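First comes the structure, then the notes that go with it.
Every protein chain except one is present and positioned as in the full complex.
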Amino acid sequence: MADSGNNGTPLLDELEKGPWPSFVTQIKEAAEKKASSAALLRLLERSYNEKIGHWKHGGIVGVMGYGGGVIGRYNDLPEDFPEIAHFHTIRVNMPSGWFYTSDALNTICDIWDRHGSGLTNMHGSTGDIILLGCKSDDLEPTFEELTANDFDLGGSGSDMRTPSGCVGPARCEWACYDTLNLTNDLTQEFQDELHRPAFPYKFKIKCAGCPNDCVASVARADLSVIGTWRDEIRIDQAEVKAAEKAGLDIVKDVCYNCPTKCIEWDGSELKIDDSNCVKCMHCINTMPKALRPGTDTGATILLGSKAPIVEGALLSSVMVPFMKLEPPYQELKDLIERIWDFWGENGKNRERCGELMQRIGLGNFLEEIELDPIPQMVSHPRDNPYVFYEDYYEEGDEDEEEEDE
Amino acid sequence: MADSGNNGTPLLDELEKGPWPSFVTQIKEAAEKKASSAALLRLLERSYNEKIGHWKHGGIVGVMGYGGGVIGRYNDLPEDFPEIAHFHTIRVNMPSGWFYTSDALNTICDIWDRHGSGLTNMHGSTGDIILLGCKSDDLEPTFEELTANDFDLGGSGSDMRTPSGCVGPARCEWACYDTLNLTNDLTQEFQDELHRPAFPYKFKIKCAGCPNDCVASVARADLSVIGTWRDEIRIDQAEVKAAEKAGLDIVKDVCYNCPTKCIEWDGSELKIDDSNCVKCMHCINTMPKALRPGTDTGATILLGSKAPIVEGALLSSVMVPFMKLEPPYQELKDLIERIWDFWGENGKNRERCGELMQRIGLGNFLEEIELDPIPQMVSHPRDNPYVFYEDYYEEGDEDEEEEDE
Amino acid sequence: MATERKTDIGPPNYEKFLPPVIKDNYGKWQYHEILKPGVMVHVGESGDKLFTVRAASPRLLSTDTIRKFADLAKKYCDGYLRFTSRNNVEFLLTDDSKIDALIADLKEMGHPVGGIGNAISNIVHTQGWVHCHSAATDASGVVKAVMDDLTGHFESRDVPGKLRIALACCLNMCGAVHCSDIAILGIHRRPPKTDHASLNKLCEIPNVIASCPTAAIRPATVDGNPSIEIDDDLCMFCANCFTVCPSLPMADPLNDGVSIWVGGKVSNARTEPTFSKLAIPFIPNNPPRWPEVVEAVRNLVDVWANNARKYERMGEFIERIGWPRFFEMTGIEFQKEHIDDFKHAGLTYKRSAQLRH
Partner (left out) sequence: MATERKTDIGPPNYEKFLPPVIKDNYGKWQYHEILKPGVMVHVGESGDKLFTVRAASPRLLSTDTIRKFADLAKKYCDGYLRFTSRNNVEFLLTDDSKIDALIADLKEMGHPVGGIGNAISNIVHTQGWVHCHSAATDASGVVKAVMDDLTGHFESRDVPGKLRIALACCLNMCGAVHCSDIAILGIHRRPPKTDHASLNKLCEIPNVIASCPTAAIRPATVDGNPSIEIDDDLCMFCANCFTVCPSLPMADPLNDGVSIWVGGKVSNARTEPTFSKLAIPFIPNNPPRWPEVVEAVRNLVDVWANNARKYERMGEFIERIGWPRFFEMTGIEFQKEHIDDFKHAGLTYKRSAQLRH
């Protein structure tokens, strides 16, 4: 580890070996063209040597009129690395489903080569196009060129974050509603909430077309929209037989794994007790040619997932077991607004929606957002006797029972 | 409801109707002989009329030299019911397994007819013979006669409570250790702890001979001793076939219900993968003639169950997955003493052992009672990242790794 | 004299009370068979047989009745008998020809025989108005009324599996109802009424304040007396304050009653031990026979008995069909009260899309 530092990047070079494509190669490519990326490479080598990062808390930077979309970043060795003294991230709202044309991608590259580091993340964890590293002065020009080309920023800070959705009906036979359209519609509907942080904390939306949840919505979105159906699974018995012939052990690999054991195979007919099917997708996943979700489709709406900081990680929990989802999605939008209204007024600073729900209790929360409590919302009723009964009779109440004589 | 009160017990009389034996009849029987029981009957009728109890917190009463075994009770209408102005309960330690001879029962009845209300509970929830209701002056004479006849008091207050055990080897083919002997042995060993409250709170012990847990030890005992085995289930294949012939659907009713699906029936041979068997008893329960627990038997030792007041109900949790249990049970007694020592010093007032364990954390608790942490003690490892790592390196520590150059 | 006073002798040794057939076969039983309702035989490796006849008991027994049991044991069992962990009486016979006569005598006495195998056994219960200061309902009366209605299931083996009912008259849960197939739990629903005059004399105010898990109790001066005040909104009626301070009575005829819980178990058979869950938040006390409680329990028993699979306990049955269906089938209305809001509440929210529609 002798000649690290400015004379080379021997540690990072190790990461250009091996079959998996290397991010180091990417940084080097950008470094060819951009001094900032070259500086990043050296800074990173230093981190590898010292086993510590060299970035500081971001200050407030952004584009005019927006409160979100830019993550300010400054390094803690600005004298050694002046080229990346500031090195902010721009979050650009991706098209729903992460679909692009070559031209669109090239346009973004052109803009970013003009103004930034030439480095990106395709994509960030929330789904945005991440333009990784530019100076404060470049923010506004980048933004201008992006909007000129139909792109706009994503969210950051205490705002609605960039909604995302799975590939859905564009390329998946299981999509139970139009994930791309809903994602896009909500993003457009709530532009103000996306760009101008006014919430207690971030609010993420993810739209998965079916319970396979290919966007991890149940774990990573405050609002999780998970497609499902309420009629019968469509069965093509001939294809079931074909699947068996092709080597699938239907009893062991399919029926046996059904969570409610509501599917049976006797060697000639596949029977599903749909009233007990919990739409887990497993049987359909294993026999895509033979089985399909029903046709009366919609989605389960869940609320509240987040990472562990600081009250512990949460998965989203059921708000509406089944909702039809057709444009203009009014029922869903109304629900979202009611949730935001209540959270906006009652959420503490940096309190996610799911945390508020837990703090005040699901029962109270439901009252506030005007949903009736139903058993689908719980995995089981309470097992402790500490019930806050809300009313009690006072002596002399009219519904008081007669005392003797 | 006209003539209730002293002239009769019309409400309670309603409870003499119906096929189930009536406690009212019992009280009436005692009332024939005892003024106190007659008063109890009237007091109870009054409670039925008013829908409220008439007992007060007990004061401290007891027998000389003991701190436990008597529950003081006074009614709140002593002028109307002077016969039961005090009406204390004496808890008498039952013989292990609740076995009696007619003579022993008659002896108890004789004593109680001489000194008390003539009313009992056979038995209290903890297992004691409950002598229900006597005056303060009668406590000592009753005690004297009881001990003269080999009986002694049970626990109450912050002491070890009367241990209990299932019928076990006396009449059950599944007993994996001698529940009666252990119950008796522990009771005798810890007489001081039983009679003289010196703990932060109560401590209950229940001994079940096998995982069927016929004394509900996992839910109702601070220390739950649940018999189990670690070798193979003994199978009599002929009897398996006989069971099927007799109408048992072995696949559906037995194999299908096995929690780890480690038992298989192909119509001619029953196969158990004992390494995956969690000793749930179900297959044995359903075919008592065909299957028996193994012969390398012992018990799982669990700690901490209790009712909900006030931190929430607990079930006991695993301390020792498998312990051989042969007289003099030294390993178990040593463990109990270590637990008591730590709890005695660190338990808050009215803090049960299981609550202390939760408050300081199982990991710390194990260290204190000198048990190694093993995965059998948890249903799964932690899912949150909030680990209290205990040591960290300081700069210059000898095991510090070399910095470059 | 103190030295001669007998203390710390412990209970009589159980061995004294074991019949010869048990001594001979102790730890060497091979299997058992249920011969008919309430009657089973245990067969030893030796071939010896021990017949058990189990009879119902109200648990609250007069000495007269105990003597009658003792007499029956003398008559039929050489004077050997036992009680069970659910307070039934078991007669231990070696001669099966005596069984029917014993049963006849028991029935004559008013004690049904049964409770063995897939049946409903006796209700574990507590003191209630008979002897406890803490009770929100009576124990024995409710139990009697409910069992009158269920005696048929005690005397037969016509249900899918075991069904354990328990009752506790207050949240202290001496009946350990927290793990029962059906639990009947006495509950208060009104915050304690403070007796300001006596409080400072009878209780230590800091202790009282500390006893409240929800911090509903604050110090206050009332009519010149140091006392406490209670924030009604924070009270969930646990009565822990009353346990440490008699000046805070909870009992209240207008608001006391019972709640009903389902699906708990303690055995390890098939599924792990689990707590009971709230089914019916509140039924007012209606002595002497609590008809609404009897009806509610009967309904739960019927839904289970008619729909559960063989060996399926109440909780296993509900898990299989799902809670929404349980509420549908029983006609119980799901309410806010059913939703947990205690310490681990969040873990009971439905956090998946696995739903029946």
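In order of appearance the chains are A, B and C, and numbering begins at 1 in each one.
The working rule: a residue touches a chain if its C-beta (ideal position, glycine included) is under 8 Å from a C-beta of that chain, and two chains touch if they have at least 3 such contacts.
Computed from a predicted model, the values in this text were never measured in an experiment.
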Identify the residue among C:G161, C:P273 or C:G315 that touches the chain left out of the display. C:P273
Chain not shown: contacting residue from C:T63, C:S211 or C:Q354: C:Q354
Please identify which residue in A:G62, A:G157, A:P197 or A:P211 touches the non-displayed chain. A:P211
List every residue of subunit B that touches the chain not included in the displayed model. 211, 213, 218, 226, 228-230, 259-260, 275-280, 300, 302, 304, 314-318, 321-322, 358, 361-364, 366-367, 373-389, 392-395, 397, 400-401
Tell me which stretches of subunit A touch the chain missing from the display. 11-12, 14-15, 17-27, 29-30, 37, 40, 44, 47-48, 50-58, 64-66, 73, 87, 89, 93-106, 108-109, 112-113, 118-123, 125, 127, 132-133, 144, 147-148, 150-152, 164, 166-167, 169-173, 175, 178, 180, 184, 187-188, 191-192, 194-195, 211-220, 226, 249, 253, 257-259, 278-282, 285-286, 288-289, 292, 307-313, 315
In the complete complex, which positions of subunit C touch the hidden chain? 268, 272-273, 343-344, 347, 351-354
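The rule we apply is simple: only the chains that are shown with their structure count from here on.
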Chains joined by the largest number of C-beta pairs are B-C
Whole-Å gap separating subunit A and subunit B, where each centre is the average of the chain's CA atoms: 49
Per-residue overlap in subunit B, given as positions that touch at least 2 other chains: 50, 308, 312-313
Numbers and ranges of subunit C residues touching at least 2 other chains: 171, 173, 178, 213, 238, 252, 275, 342-343
